[in-house]
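Have a look at the structure that comes next, please.
For this depiction, one protein chain was excluded, whereas all remaining protein chains were kept in their positions.
Right after this comes chain A.
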Amino acid sequence: MLSYIAKRLAMAIPTLLIVITASFFLMRVAPGGPFDGERQLPPEIEANLMAAYHLDEPLPMQYLRYMGNLLQGDFGPSFKYKDFSVTDLIAQGFPVSLELGGLAIALALLLGIPMGVMAALKRNTTVDYLLMGTALGGIAVPNFVIAPLMALFFGVMLGWLPVGGWNGGALPNLVLPVVALAIQQIAYIARMMRASMIEVLGSHFIRTARAKGLNERQVIWRHALRPAMLPVLSYLGPAIAGIITGSVVIEQIFGLPGIGRYFVQGALNRDYTLVMGTVVFYGILIVLMNLIVDLLYSLFDPQIRYDD
């Protein structure tokens, strides 16, 4: 198991290297630079700025400088947010994104799995149609539509919840963004859970379990649930990626200080170091998450073993 983890981590290094190199050069290929804006700077001032950020050096030199700094854990200064280094910005923003994303995933699992199971057990009844109809709605309506509507309804009209802001992560401020972020995932998980539950319930070992005279509750809880959850588990990787990209929008709409918005703003501002910082950080995060999901697999499916 340990050597498997070590092998996977070693394999992650070339992946990350490709991600970093590709984003570094793609970012520079994009037209427009960090100091292009509505008003053009006098040439001498632009020259001063370029020199201050080493942008006047040849590109390969800049790349080597960046990689050298990165190896020492230094993401460099942000071009736009001049009072902070990229490391500062990520360190300040990540706990927010983590709390938001973690709660959204938790909520998606907590609601999605029971909804799917329920729909599978009551297949082709009103309950099933109602649950799956709702889920379809959740998939069809994107979160950038749902989120402002929820803010308008619960925040402005009813005044039950704050319209936005972080407020140190207070529960009332979390409700709307977490729900908005989770809705799509709840829907996916519910549909996936329903499909796989139906498949498992029709399999031979369930028939055997029933033939042994186990009651329905035992059949479901002890025999069906675990194998039925495998597809959901493998979906967690993409789900986390979905939550991360979703948080880019949600953080913007609710004005939350996470790192998702740095992604967009960094790219629009041509804040090279900030974009690179978030790319590298997310890259590492996704590689790690995929590894964790794969390891969890062995817990759920006895056929999967990560032997040496």
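The rule is simple: a residue touches a chain if its C-beta (ideal position, glycine included) is under 8 Å from a C-beta of that chain, and two chains touch if they have at least 3 such contacts; residues count from 1.
The criterion applied here is as follows: contacts and distances are computed from a predicted model.
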item: Protein name, per the UniProt record, of whichever chain is missing from view ("Peptide ABC transporter substrate-binding protein", "Diguanylate cyclase", "Ubiquinol-cytochrome c reductase iron-sulfur subunit" or "Carbon-phosphorus lyase subunit PhnH"); value: "Peptide ABC transporter substrate-binding protein"
item: Residue touching the undisplayed chain, where the options are A:39, A:204 or A:217; value: A:39
item: Residue in contact with the excluded chain [from A:31, A:73, A:202 or A:302]; value: A:31
item: Residue among A:76, A:116, A:138 or A:164 that touches the chain left out of view; value: A:164
item: Touch criterion as defined above, residue of A:18, A:64, A:110 or A:130 at the omitted chain; value: A:110
item: Chain A residues that touch the omitted chain in the full complex; value: 30-33, 35-45, 48-49, 51-52, 80-84, 88-89, 92-93, 99, 102-103, 106, 109-110, 148, 151-152, 155-156, 159, 162-172, 174, 221, 225-226, 252-258, 261-262, 265, 268-270, 299
